[in-house]
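Every protein chain except one is present and positioned as in the full complex.
Chain naming follows the written order as A and B, and within any one chain the residues start at number 1.
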Amino acid sequence: MENITEAISLSRRKFLKNSGLTGAALFLGFYLPVSAKAGRIITDTALNNLEPEIEMNAWILIDTSGKVTLVDHRAEMGQGSFQSVPQIISEELEVDLANIKVIFAEGNQKKYGSQITGGSSTIRGSYKNLLTLGASARELLIQAAAAKWNVPASECYAKSGHVFHKPTGRSFHYGELVVDASKLEAPKNVKLKPRSEYTLIGKPLHRRDTPLKTNGSAIFGLDKRIPGLVFAVVERNPRMRGTLKSFDESAALKIPGVKKVLKIKMAVFGTYREGVAVVADSTWTAMKGRKALKVEWDDSGFTHMDSADIYSQQEEALKTNEGLSLKKQGDPDSMLSNAENKIDIMYQTPYQAHACMEPLNCIAHYQEKKLEIWGPIQAPDWVQSFLSKEMNLPMEDVVVNMTFLGGGFGRKAFLDYPHEATLISKEIGLPVQVTWSREDDMTQGPYRPGVTYHCEGAVANGEISAFKFRMAGQNIDHWQGTERGKPNSSTTEGFLASYYDSIKNLSIADVPFETPIPIMWWRSVYASTNGFAYESFMDELAIAAGKDPLDFRRSYLKDERVQKQIDKMEEISGWKNRKKNEGYGVAITECFSTTVGQVVKVSRDDAGKIKIDQVWVVMDCGWYVNPDIIRAQVEGSIVMALGAATIHEITFKDGLVQQKNFYDYNMPRITNAPPVELYIMENDGAAGGVGEPGLPPFTPALTNAIFDLTGKRIRKLPFDLTAI
Amino acid sequence: MKLHSEIKSHNYLPGKTMIVLTLVFSMIALTSSMKYKSDFHMSDTADGVKKDSIESVKAFMKVYEVLMSPRCMNCHPAGDAPLQGDDNHVHTMNVVRGPDGTGLYAAKCSNCHQPTNVPGLHTPPGNPKWQLPPANMKMVFQGKSPRQLALQIMNYNLNGHRNKAQLLEHSKDTLVKVAWNMGEGRTPPPMSYSAFVNVWNEWINKGGYAPKQ
Partner (left out) sequence: MISLNVNQKTYQVDVDPNMPLLWVIRDIIGLTGTKYGCGVAQCGACTVHLNGEAVRSCVTKVSRAEGQKIVTIEGLSANNDHPVQRAWQEIDVPQCGYCHSGQIMSAAVLLRENPNPTDQDIDEAMSGNICRCGTYLRIRKAIHIAAEMQKTKSNTGQTKNSVSPVKI
């Protein structure tokens, strides 16, 4: 990039090393939006004497031997970017996926655009650029070949890493063309393949990270090692925002291997949390040292919440406060006051922990005003800019490397743990890996906020005459410093826009609610809780209207794509052929530009317990890359939703989190996973998300099915599936 | 057998008067109990203690309190899954007894339960022999009345084929003792280990009588 003039040595050489390139290499680094300036050449001799202007953060790298390296600019936390990003680029670049190498990008928003792996945005946010990138590189290589042969480019085509001259059958491999190609200007307005010509995109290809994950060779954050690394754990203020009064490290320092004990202060969005770090020669020694600490905290200056208070305050606010309006059409209030049968319901959803299988951890190496980070990081570009600001370092002196992530779900987009590792490294002058124990991970937040919903409605003549929806829960945006006093725009997340066209009297409002508890995105964010309220309420309205719940939704969701989706749900679930002693429930939600409908079937087993027999999923995510990855994401989303609906609740007592580990925050196990059948709608719509949208409809479809079977409405989560 | 008819006449103890407290019967114990089976003769003056149905039953009621405490009952469940916690909830992770009581496949007791306790709350309690009774000798405590439990313990065919001496000895088994050393945060049985041994011995030595209910 234009303004990188210093600091090339360390990370750039390492980049070359990591990509394993030999000989001269072509680096195709495209800027966003894709511009004409494309090819750069680097030669053997230059490897140790890099030109400052050389674009190192390229997306495509080809060396003279024809070796192709593609860069995955997003985190790989299980959602499949390590496969799907190269699968897209290779489609247009015309290279064999089996013969390429994939490496993770460093954090750098200027080069890659947003890298935050959240909002199910890896594909939907990048795919057009990735396609154009691949096609532009291919065209450059074709032009270079055509020039060498002195033939029109239109007589040449690319396939499997080669350019062929159609009339004569001559060919060059890409490596033979990189030197020439690097001197060309990248073409403007490259033509992209129509979907019908795709050979890779749309195919359920194997994930290239799978073999790494079956023999222990995938390097997660916790597995990363660098020379001279020391290990640390931190005793943090258990009330998440408090400070440190005093500590006694004498016993800890007597433990062989404990090197240093120090106070640290890490950022928690707009505020800070204090703790005591124990640095040792191994993680376990550091853990032993931590147990020997004596620490006194200062917990003044903020409210110590109890869960019961949170929910009663939310309920109270929803009774009296009309909130900040997000959407209003017609006059739902007067319709409600005139209604004969008003439906007035509250729904409640709990705080949730992300509980990634890989607890938080991060390596930081701070040296001579340079900082390098390695870790399971969802937002390397955010970490880079945050630490640049926080540590007062120029952006280019903060290098952020992603490893594989052992789960993310939103938690690893938070910036506290890289900050903490950085502070420790700076203080001790050594590279350090900070590991959070499972208990740290569970008790320190941030959490998905607990939310109470107040839904009021009325039906007349079998139709919705009023629909009033209010939400009271913490606003995640506030933690990120956005202006207060505005409604939480996420209040409508999960709700299908198509309803606005058909429900005449409707209002949606956010009743502001704050606590000192740190909160953060949790897979599918507000749709994960809103979806339960919206789609439970829709079901209650359908029953009140005396209508079939699926038909009822169909009569309101007039959007053509949704109509087709509902037809498909009806077809694959056998909705019309439901038998006695079977409960069927339906829910349809929108999340990150993807609409997902689910039908859940429940029955009672021999012991009389509720059993989830089947989940049918119909997903409309528009343009998509890899249907098997989508299937995996949907299967996993349903298990995560099942845990959130039937097991999980983070509770607070005097400002302390009461759950600590899997013994009191148990996970669904293999016995609990219900069978899932997925159908992906085929259409030419723009790409929607796939990592999260499968989650929100599951819970309401399940509770609606339970109502269908038992007549019992579930309005508060979590509920005990075995006790119905 | 003399004892056999005597007890029958009292209508208290059917079958052979054998007992087992615990959890576990190793194959060695089974074999040796077979060997000594015919040597066992309980008499009025066994170990110099007079038979006394009232005192024996009284002692058993104390034994019963211990056996029904979570520390003992959790490994003597009615089903094939062990229980956990002071509330006797079913052990998480879907673990099951398996044929010999040591668990199944990748979910064997000793995969998590170490020879000794692991420090900290909610960590697996330890014992070198940690297991449930085997599938062919389940020795269920859960749901048993005092009478049912006493009769079961006294039944040679249900108690791991233990004679009196072996029953008395059994209270010293490490897997019995572990109930009083189950790691942090677990409520111990309602009396001390030595008090338990006393009532156990008293119950058996005074005739091994079962309560009426």
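Everything below uses one rule, namely that a residue touches a chain if its C-beta (ideal position, glycine included) is under 8 Å from a C-beta of that chain, and two chains touch if they have at least 3 such contacts.
Keep in mind it's a predicted model, so treat the numbers as computed, not measured.
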item	value
Contact residue for the chain not shown (choose from A:Ser300, A:Thr320, A:Asn581 or A:Thr671)	A:Thr671
Given A:Ala632, A:Val657 or A:Leu702, the one touching the chain that is not displayed	A:Ala632
Selected from A:Lys159, A:Lys183 or A:Lys203 as touching the chain missing from the view	A:Lys203
Residue among A:Glu249, A:Glu274, A:Glu358 or A:Asp381 that touches the chain left out of view	A:Glu358
Residues belonging to subunit A that touch the chain removed from view	77-80, 83, 86-87, 96-98, 203-220, 222-223, 225, 231, 282-284, 355-359, 404-409, 435, 437-438, 627-628, 631-633, 635-640, 661-663, 667-673, 675-676
Contact set of subunit B toward the excluded chain (per top definition)	92-96, 104-108, 110-112, 114-115, 118, 120, 122-124
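FYI, only the chains that are shown with their structure count from here on.
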item	value
Whole-Å separation of chain centres (CA-atom averages), subunit A against subunit B	52
Of subunit B, residues touching subunit A in the complex	92-94, 122
Complex contacts: residues of subunit A adjacent to subunit B	660-661, 663-664, 666, 669, 671
